[in-house]
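Before anything else, here's the structure in question.
Omission of a single protein chain aside, the complex is shown with its protein chains in their original locations.
Letters are used for the chains, namely A, B and C, taken in the order the chains are written, and counting of residues starts over at 1 for each.
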Amino acid sequence: MEVDRADGRTANQLRPLACSRNVLNRAHGSASWSQGDTKVLAAVYGPKAGTKKNENPEKACIEVIWRTKSGQNGKAEKEYEMILKRTLQSICVLTVYPNTTTSIIIQVVHDDGALLPCAVNAACAALTDAGIPLKHLAVAICCCVADGGYVMLDPTMLEEQNMKAFAYLVFPNATMCVLSDAATLVDGEPKEHGVITSVTHGAMAVDEYLLCLERGRAATAKLSDFLRRSLQSQVPSGQLESA
Amino acid sequence: MVGLSAGEKHFIQGGIAQDLRTDGRKRLDFRPISVETGIIPQASGSARVRIGATDVIASVKAELGKPNASQPDKGKVSVHIDCSATAEPAFEGRGGEELSAELSVSLQRCLLGGKSGSGAGINLSSLIIVEGKVCWDLYIDGLVVSSDGNLLDALGAAIKSALSNTGIPKVQVAVGASGDEQPEVDVSDEEFLQFDTSSVPIIVTLTKIGRHYIVDATADEESLMSSAVSISINRRGQICGLTKRGGAGLDPSVILDMISVAKHVSEQLMSKLDSEIAAAEAMEEDS
Amino acid sequence: MAGKTPTTYSPSPRLKSKPAKNDAYDSVRPDGRGFAQCRPAFMRTGAVNSASGSAYAEFGNTKVIVSVFGPRESKKAMMYSDLGRLNCNVSYTTFASPSRAQGSDHKEFSTMLHKALEGAIILETFPKTTVDVFALILESGGGDLPVVISCASLALADAGIMMYDLVVSASLSCLGPNLVIDPINEEESREDGNLMISCMPSRNEVTQLIITGEWSTPKINEAMRLCLDACTKLSTITRTCLKDAASSTQD
């Protein structure tokens, strides 16, 4: 049941990815990430002294500030801030710099669908650029479910609006490590199959959601090695068109 | 606030116990009151009152407005008090906000009386031009210039004198304004009709220090206050409002004879204030 | 539902105010009570278990919840003070009163609640710290402030804050010649005067008294007498409620 998409992409094809790092000179770490027309700029101001009120002083504290393209911060932005903060808290090693605050500023340059996943990827790239110790990187993808139970990846704003439902999924990125495969299995599944964050909109059947999980996992492999390539490249601000 | 040493506190308390205060007054005497009216030209009415070192200015501005839906036959009065930082360093920035909110609320309560309008100092129904559509809105603003205690009484007196100095312009309503759109109203700026302030109450605050209570307490005496009762009484001797401030509890019987003392004191204060206002009006005419 | 929510109005008819001066004040009130009869009072402690002390009170259809957060470190901006501090806050729910926009006077209620409780709490027992008293009025059936004050003192007792005595409060409206205790919304909207007293019954001390409208001295005497014995009746109810709460935790 092939559903053709407005911009001619197949179901699993992502929009062209572009990531450039160290774009701002005053920030300790910065990165701009764009998926198709959705573009987000993330800046990290390194561990600063002191933590916010009622935050745990034994651990580092992550603060996310979301700047919309225009207008005021509504409830949606507050929710994005909370989700991003929880996600980044789970991938950062918080005990290395106790009693410090790392603030991450997300500036939305343009929003053409799948905004939150794009922000997560940009934040991860900015964190690595700033040299903040991370357990692993996070890779985010948006899968939307058409009426016939048909799953498509990385929708544009238009597709996102008139589809039945969509889900933002965040996975740890695929790790290349010397241990044999068996060692990295966690109760029978490779570590990167675990979901860090999942937010869904719209009603869908349970197995449609599981189908989204599968497709999302497949896509993260591609995203992971794009992320690794863009991080390894010596020239930090090279524009690398995705495969 | 000036800090008082234990010796000074004891001295003031002892004095009050023997009916002789630090500035020579008896327990129920007022400090000299001076009133100037018409000091702000662009307001409908204004007055400045000085009681001893306490100096306040009150101004009344009458503007056309729409009566609110729940009371179509009544005009609107809003009281706002502002404590300027010149009076006390503590009033800087937002410091004076809480005190000014409290003063505004107790003044509003004394001036407007009950919800059905009885006991109101200002007769709200006289502010109506076209019922339900156009009425006068009275904006009463008070400013504390310098504070040496007894702010509420000074503001009460200032508002009473400002109201007596207020002139409400005469109004013609263009006939034929049908339906619910705003009728055409023109305001003449020559003839003013005087505002009747016969029923505007004055406020007397009794401050309890030790076992006795005094009238018109200065800032030092107010810092020793265990509790204070502000009573507003109009010309006919009726009580139009009462607020007990300050922490310590009071025996009901003490409150009752405080009320009778306040009534007795208010008659003197009322007559003194009327003569001061008349003098100020006369002085304003010939100047 | 994007953008500014469109302005809406409530379809319920404006409370048609009855002719203000109907001389023949019927001896029975709109809800069938006598003039000196208070509304049925129901009080219970322990309504919110994440607070150190809390109470729920229902007088007629005025429903109030108060929760007290025990002596805790005060805000950083506060200077050192060897007396404890009291911080009160009263707020309405949006559906408390029939018309949504109402409830603007709750800022004034916070200072009044503070003044009513200030005289009864032994502040020296918790120096440098603050006791927070927060009240939420779920439904406003009239005479809200007295219910909040009585419920707050019950919550303070539940939180174990040292007090000279429980504070109970009652209010009274004057409708023409009649003095009507514990008024409801309808009576309050057309009252000529209002007297609200909060006192410590066993010490017979008045901690707060607010009178509005026109009163003659004899009328004030009688009104205060009526309110004070309503307070003593209310304080017995509050004490029994505390005793049951204490006995129920023992067994």
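Operating definition for what follows: contacts are C-beta pairs under 8 Å (C-beta built on N, C-alpha and C of every residue); 3 or more make two chains touch, one makes a residue touch a chain.
Here is the rule we go by: contacts and distances are computed from a predicted model.
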Among "Ribosomal RNA-processing protein 43", "DNA replication complex GINS protein SLD5", "tRNA (adenine(58)-N(1))-methyltransferase" or "Exoribonuclease phosphorolytic domain-containing protein", find the name that the UniProt record gives to the complex chain excluded from display.
"Ribosomal RNA-processing protein 43"
Considering the full assembly, with which of the depicted chains is the omitted chain in contact?
A, C
Only one of C:L86, C:L136, C:V206 or C:A223 touches the unshown chain, namely C:L136
Residue, one of C:T45, C:S67, C:S150 or C:T212, that touches the chain absent here:
C:S67
Applying the definition given at the start, please give the residues of subunit C touching the unseen chain.
1, 5-13, 47-51, 54, 61, 63, 65-67, 69, 72, 89, 91, 93-98, 100, 132, 134-136, 138-141
Logged for subunit A, residues touching the omitted partner chain are 54, 75-76, 78-79, 82-83, 85-90, 165, 167, 170, 172, 186-189, 191, 193-206, 208-210, 213
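Everything below uses one rule, namely that only the chains that are shown with their structure count from here on.
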Chain centroid nearest the full-protein CA centroid:
C
Relative to subunit B, chain with the most remote C-alpha centre
A
Indicate the whole-number Å distance between the mean C-alpha point of subunit A and the mean C-alpha point of subunit C.
52
Can you check how far apart subunit B and subunit C are, centre to centre, with Cα atoms defining each centre and the answer in Å?
28
For the pair subunit A and subunit B, the C-alpha centroid-to-centroid distance in angstrom is 63
Considering only the defined contacts, which subunit C positions touch subunit B in the complex?
14-15, 17, 20, 107-108, 111, 115, 118-120, 174, 188-194, 199-200, 203-217, 220-221, 224, 228
Complex contact set, residues of subunit B against subunit C
69-70, 98, 101-102, 105, 109, 112-116, 118-119, 227, 229, 234, 237-252, 255-256, 259-260, 263
